[in-house]
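Shown here is a partial selection of chains from the complex, left in place.
For clarity, chains are labelled A, B, C and D in written order, and residue numbers in each chain start from 1.
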Amino acid sequence: MQEKRLRQLLRDFRQGRLDENAVLESLRRLPFGDLGHTKVDHHRELRQGFPEVILGEGKTVSQVNAIVREMLRLRDNVLITRVSPAMARGIRRRFTKARYNPLARTVTLRSAPVPRQGKGTILIVSAGTSDLPVAEEARETAEMLGNPVETLYDVGVAGIHRLLHFSKRLRSARVIVVVAGMEGALASVVGGLVNKPIIAVPTSVGYGVGQGGFAALVGMLNSCASGVAVVNIDNGFGAACVASLINRL
Amino acid sequence: MQEKRLRQLLRDFRQGRLDENAVLESLRRLPFGDLGHTKVDHHRELRQGFPEVILGEGKTVSQVNAIVREMLRLRDNVLITRVSPAMARGIRRRFTKARYNPLARTVTLRSAPVPRQGKGTILIVSAGTSDLPVAEEARETAEMLGNPVETLYDVGVAGIHRLLHFSKRLRSARVIVVVAGMEGALASVVGGLVNKPIIAVPTSVGYGVGQGGFAALVGMLNSCASGVAVVNIDNGFGAACVASLINRL
Amino acid sequence: MQEKRLRQLLRDFRQGRLDENAVLESLRRLPFGDLGHTKVDHHRELRQGFPEVILGEGKTVSQVNAIVREMLRLRDNVLITRVSPAMARGIRRRFTKARYNPLARTVTLRSAPVPRQGKGTILIVSAGTSDLPVAEEARETAEMLGNPVETLYDVGVAGIHRLLHFSKRLRSARVIVVVAGMEGALASVVGGLVNKPIIAVPTSVGYGVGQGGFAALVGMLNSCASGVAVVNIDNGFGAACVASLINRL
Amino acid sequence: MQEKRLRQLLRDFRQGRLDENAVLESLRRLPFGDLGHTKVDHHRELRQGFPEVILGEGKTVSQVNAIVREMLRLRDNVLITRVSPAMARGIRRRFTKARYNPLARTVTLRSAPVPRQGKGTILIVSAGTSDLPVAEEARETAEMLGNPVETLYDVGVAGIHRLLHFSKRLRSARVIVVVAGMEGALASVVGGLVNKPIIAVPTSVGYGVGQGGFAALVGMLNSCASGVAVVNIDNGFGAACVASLINRL
């Protein structure tokens, strides 16, 4: 439940616009809305600073739709991640405003503009074309969490001049999310160029001993640049959450 | 080379307090001071926001002393990490102001107060007694980089009440560094309690399949809390660098 | 073969209700009933305290049905684990009393009430929605082995207050089975709160370096709480067996 | 702080044998006694059922002696694990009652008989001579936690007749701790013979791909017997804790 809505609720009650029962019903939902299969944690937004996001993977369309309906009772905007094309169709049939980003595998519903919460710009940098799904998941998440976002895609270190060409944009960001598979070297190079926190996301792009993103992960953890912190493989969502918390400071 | 010193140099020159040759000599050292065995990168502070720190491990005492002398030409304060007791004695024999923290294995030299650069407080939280060396390395580093630092040690999750007792301190920090070995669960629990960025440091405290910190590392990367980013095992220095960059925003 | 049935058999023979041949035929089956493809180990119940359970995975429907028929000759109740929906349909077509729990992937047949054998309550605690299949397999197994079972689902450590809210239920159980994926931190936290044996089950919920449940497994084995023992990944059945043996003491 | 002592304290106060200040001083120590380097958790015994045990490894002799002195203020008996011969000498110089078991690497101090808390016997079974240190650590711990303990050593599966010869003893125990290195097969064989909970401890005895106990650990986790739960490699102490919690039921 957004803090804004909660304040409004209390003011409405004091000024007689809502009776006691209606307020109680809303407040009763505060800790969580129980759908049987899922406990929607409305309280998280107050506690952690951003709302519960729906992980589509492993749920049925009807479960997701029920959660969306429950969330929309108290919030304006909803983000669903790891959404297959089939699930996206099922959601859009029920919620016509829903927008699907097939590359990011995200669905977003916006009933109101997302209030800006980030102080500066989050820049999302990616190494190659195959890293785009993870980069886009990070972008969609960061935007839904109220951040201005810029992207700089396809600037892998095998053609270092492409990256250097954008040094200025690198330096003007407030937080940088670096998304890279293979050997993950991009995080070290970017980390050496700027004095901003870097959140590195290894992607599952890799093969042989680097299969499943392992080379990129261990490379980023051993980065020779000292301002780099790492999230798990393909975790574009998580990187955007950390970057978002930083950008709100 | 600190920006402050550089500006002073230029002003001194313009006002005739320094002749051309002296300025040139200083500027010539700007990119790096070449000691033969090491190229001291004076330029890093301008580029990355914090100065090169000396890694004691793998160097001789005389090498370290030479680097310290070179750094002190242009800077007031110096930090040396991974310093054995024997090396510490060797440094203090030469630089009597040097202070050794045997738990953190750091040596610090302060000729002037470290200028405050962090906007808020960095809180360093650790799980058990064995994690203290890494936590202390993070604390010493964060302080030398100009941050107010608080610590909350020995609050592992096997006695969760100890941690909850300090909820308020957790919430009042601007950035939190969580240091934990074994299963590394502390990062997830802290991450669920606050809405601030968490930099998690797995320590090499663990055994069996968790030997060398492996369990803590994979646990932190799989954290069920969404605001957690991770650095490599025992990298208290690296965690403090990232936390510091965040705290300067 | 249940001990109860065996005693009845012997009494029936002594009192003339069964002739020698009938007893011999029953006893002949005691060590195992040979179905060609499978040797049903009727002896296990006497030796190990609980009956052979049918593992559905890797068998055909007709094989499973044959084993069920063989088991029902000497026992009232049967448990089949790892049953796909298709196999469940095939079993229920033949045994109309069979009940399918699709979440747990178990089929149970009860011709008589399961005799209570556990002295207290087994509490099954799980971290997230994705851990439910394993938790439910543990629940179904524990119930079929004669234990009162309670559950406490969706109380992962990222929202520690949810768990603490149920401290009393945690303390009133006799044995606790903790089911958790990701970093598996729940086992450590629960282990720190109670003075009862904890059987921890890592689940295959995890990704990147924690793929397949690896992070949860190594985390639980490195638990900083000292009353925690671990079974293999996703082994809800095994955890229930150990918990059951404990609860019979 | 033992519950017995706490009750006595309260009665002494009510009956005037202690004044308010003395009681307050004792109660003030209840949550923990702060030694600077260590917070002795006197509260654990009430919460978890057994007292904090001192892990000698990684501490200095004087730290250990300070903790022992602090613990003896409120308790009769103390257990210290992972004690080197040198540390043992240092402890015994200060506490003459201390007894050292060099095989188990434990030191025990008993000022009063350990009150019996276990309902039955814990049987500790080990495979080979090299597994003895871990088995003995388990034995010492289980005894200090108030359990009757029996041992059955050197009964590895390569000479299965030795083990079968002791079937009766296996069956008469209430809980069995199986300690084995190499391939760890002993846990499966014992698990197949009895209907009691088995706590399996892999030891670091192994080589090649089984180096450090890895083969034993993965073998025990994949045990084909269903009543086996596992603790981490060489964790004789942890196995005794779990067995002890079970034996108190």
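Heads up, the rule we're going with is that contacts are C-beta pairs under 8 Å (C-beta built on N, C-alpha and C of every residue); 3 or more make two chains touch, one makes a residue touch a chain.
Because the structure is a prediction, the values reported are computed rather than measured.
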Q | Subunit count for the whole complex, all chains sharing one sequence, 4 displayed | A | 8
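The working rule: only the chains that are shown with their structure count from here on.
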Q | Touching both chain C and chain D (chains) | A | B
Q) Farthest chain from chain B, comparing Cα centres? A) C
(Q) Can you compute the centre-to-centre distance for chain B and chain C, using the mean CA position of each chain? Integer Å is fine. (A) 50
Q. Just curious, how far off is chain B from chain A if you go by their C-alpha centres, in Å?
A. 29
Q: Any chance you could list the residues of chain A touching two or more other chains?
A: 47, 217, 232
Q: Could you draw the chains as nodes, link the ones that touch, and say if you get a line, ring, star, complete or other?
A: other
**Q.** Chain-to-chain touches, reported pairwise for every pair that qualifies
**A.** A-B, A-C, B-C, B-D, C-D
Q) In the complex of these two chains, what residues of chain A are touching chain C? A) 37-39, 41, 43-44, 47, 58, 202, 212-214, 217, 232-235
Q. In their shared complex, at which residues does chain C touch chain D?
A. 47-50, 119-120, 174-175, 192-199, 217, 221-222, 226-232, 237-239, 241-242, 245-247, 249
Q. Considering the complex alone, what residue numbers of chain B touch chain C?
A. 127-128, 156-160, 164, 182-185, 188-189, 191-193, 206-210, 214-226
